[in-house]
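Report on the following structure.
The complex is shown incomplete by one protein chain, all other protein chains being positioned as in the whole.
And then subunit A:
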Amino acid sequence: MSSSSRETIFTNLRAALPESSPLPDLPPSGPWQTFDDPFARFCEVLGTVGGDCQRVATIAEANDQLAKIEPYQAAKVKVSVVDGLGDSTIDINAIEDPHDLENVDYAVLRGHFGVAENGAIWVTDDTLKHRVLYFVPQHISLVIPASQIVNNMHEAYDRIEVGKHAFAGFISGPSKTADIEQSLVIGAHGARSLTVFAVDEL
């Protein structure tokens, strides 16, 4: 790397800067879209992007529902980081190399909250040792408290601390592509299905 390139770029940038203009204020309450029933909206939008939302009273109830999910029944290698929900056939904390997780069929993971306007769920890497588990399993479930649904992305960013985690992100539905003649295909590289358990008592 040459430090001179850095200097040249900065010199060029400062050579004729545009007149300064103000940075707009973005109040999280803004003039932004809200919904009468954010939870209903969340489930509806999640459905349109290929996900499925199940509202349950307790983790035990979620466990009963999970047992009915076909890909879960068929899964050989399973991981769960949520106590009382599903089983783990491997101990992810004993695994050092994420490549050892290539064959996970089903993972049950934690999300923090959902966003009504786009069906997205905020996830962070402090809830599990290997972030690849959001992407490599054939199918995943995310568990969120049913009460934690915000209306829109402004409210979402108002409640998260961006930069606190080496990895964090929004996940909205299963992996998908429309690169072949615009036909939507679910399961491009990541999860082939996403089931969200919105739990009342969590």
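The working rule: contacts are C-beta pairs under 8 Å (C-beta built on N, C-alpha and C of every residue); 3 or more make two chains touch, one makes a residue touch a chain; residues count from 1.
Note that in this section contacts and distances are computed from a predicted model.
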### Task
Pick, from "ABC transporter permease", "Lactate utilization protein B", "Flagellar basal-body rod protein FlgF" or "NADH ubiquinone oxidoreductase", the protein name that UniProt gives for the chain of this complex that is not shown.
"Lactate utilization protein B"
### Task
From the listed residues A:K78, A:R110 or A:R131, report the one that touches the chain absent from this view.
A:R131
#### Entry: Hidden partner interface residues of subunit A, rising order
1-3, 5-6, 8-10, 12-24, 26, 28, 30-33, 45, 48-49, 98-99, 102, 115, 117-120, 130-132, 134-136, 152-154, 156-158, 162-183, 185, 187-191
